[in-house]
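Just one protein chain is left out here, and the rest sit where they should.
The chains carry the letters A, B and C, assigned in the order they are written, with residues numbered from 1 in each.
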Amino acid sequence: MKIRVYYEDTDAGGIVYHANYLKFCERARSEVFFQKGMMPTEDDESGFVVKHIEADFKGSAKLGDTLHVQTKVITLKRSSALLLQEVFKEAQILFSMKVQLVYMAKGRISRIPEKFIPLFTPLLIND
Amino acid sequence: MKIRVYYEDTDAGGIVYHANYLKFCERARSEVFFQKGMMPTEDDESGFVVKHIEADFKGSAKLGDTLHVQTKVITLKRSSALLLQEVFKEAQILFSMKVQLVYMAKGRISRIPEKFIPLFTPLLIND
Amino acid sequence: MKIRVYYEDTDAGGIVYHANYLKFCERARSEVFFQKGMMPTEDDESGFVVKHIEADFKGSAKLGDTLHVQTKVITLKRSSALLLQEVFKEAQILFSMKVQLVYMAKGRISRIPEKFIPLFTPLLIND
Partner (left out) sequence: MKIRVYYEDTDAGGIVYHANYLKFCERARSEVFFQKGMMPTEDDESGFVVKHIEADFKGSAKLGDTLHVQTKVITLKRSSALLLQEVFKEAQILFSMKVQLVYMAKGRISRIPEKFIPLFTPLLIND
């Protein structure tokens, strides 16, 4: 997943605004679904919700840079998944995040729908 | 309506990103409703939609500035309203926009609900 | 220029937030430069500034849609350019905007640098 840095992504410091790395990672997560012709939700009342994030900001990006987001699955459970997402500028790592997603349906934690499982399993990290 | 300029509002040019003036104006329009304890929609399938914009960018704002948005109604019609919104930094005008809003319900242009009319009439510009 | 609609682009109405069409158009303008290995500025104190916008919102886009931005130049002058930018979802036009850009250097309206001219001329609309 390639991402170009535009003016909207930068701030007065001249570099990418810190919260935008979370946006870049969300785009990459959504693309996992879109690439297979799926939406990340089944209906208006269900979907994956971000529950916990641990993020390290290791470098900075500026206007015009081309970034690359890598998404891996650390653990896949009945109702949740723990992902590792990293943003690179060429070989240099700029951002690394562990993000825990929980599947919610009608306001309750629910089993991840079967159809979504084949999207995650190829991304599982080897032990 | 007062607005503070934060990092998120600025871009690598060090000033407020141009599209964010439209956000500031939308906040001011929403506040017209919120201040009266109303929401800008009646339900999920209706609400005001932006149809046309004419905007002039006259000055720039930077991190930490306090801006002021002034909202006036030029014309109020059965299903639409033409607003004049201006963003100031103290006495200096930075942005001026005429925005045409249309009320949509279930995908069709519809009469503006009666309860919203008293929100607009006090903002009407004198001829 | 292709653009995918992500969660960040949508609002509680379920469709793309109106001001984000301006972002999409800005991305397309920046790509005109990036594609040629150039930046849209010469230095920190110069660059193209948006002076005037006339925009029509003709349709809506939702999560996962792939949009297409087309950029044409209506007139090219010494210090400014008038562009026509249109956002399509397949054959359907969603957004159309005339945007006037002015080149500023050290706070003053200035001649557009020669090196930028070949970026604009191929985009000129036939009379």
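Assume a residue touches a chain if its C-beta (ideal position, glycine included) is under 8 Å from a C-beta of that chain, and two chains touch if they have at least 3 such contacts.
On a predicted model such as this, the values are computed, not experimentally measured, just so you know.
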Checklist entry - Which listed residue, A:22, A:105 or A:123, touches the chain dropped from view? => result A:22
Next on the checklist: From the list B:63, B:82, B:105 or B:123, pick the residue that touches the absent chain.
Outcome noted: B:63
Checklist outcome for this item: Where chain C meets the chain that is not shown, the residues are 7-8, 10-15, 17, 19, 62-63
Checklist entry - Which parts of chain B are in contact with the chain that was left out? => result 4, 6-8, 23, 26-27, 30-31, 33-34, 39, 63-64
Item to check | Contact footprint on chain A, counting only the chain that is left out | outcome: 13-14, 18-20, 22-23, 26, 41, 44, 47, 49-57
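Here, only the chains that are shown with their structure count from here on.
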Checklist entry - Quick one: which chain's Cα centre is the longest way from chain A's? => result B
Item to check | chain A-chain B separation of Cα centroids, rounded to whole Å | outcome: 33
Item to check | Rounded Å distance, chain A centre to chain C centre (Cα mean) | outcome: 27
Next on the checklist: Going by the contact rule already set, what residues in chain A reach two or more other chains?
Outcome noted: 7-8, 63
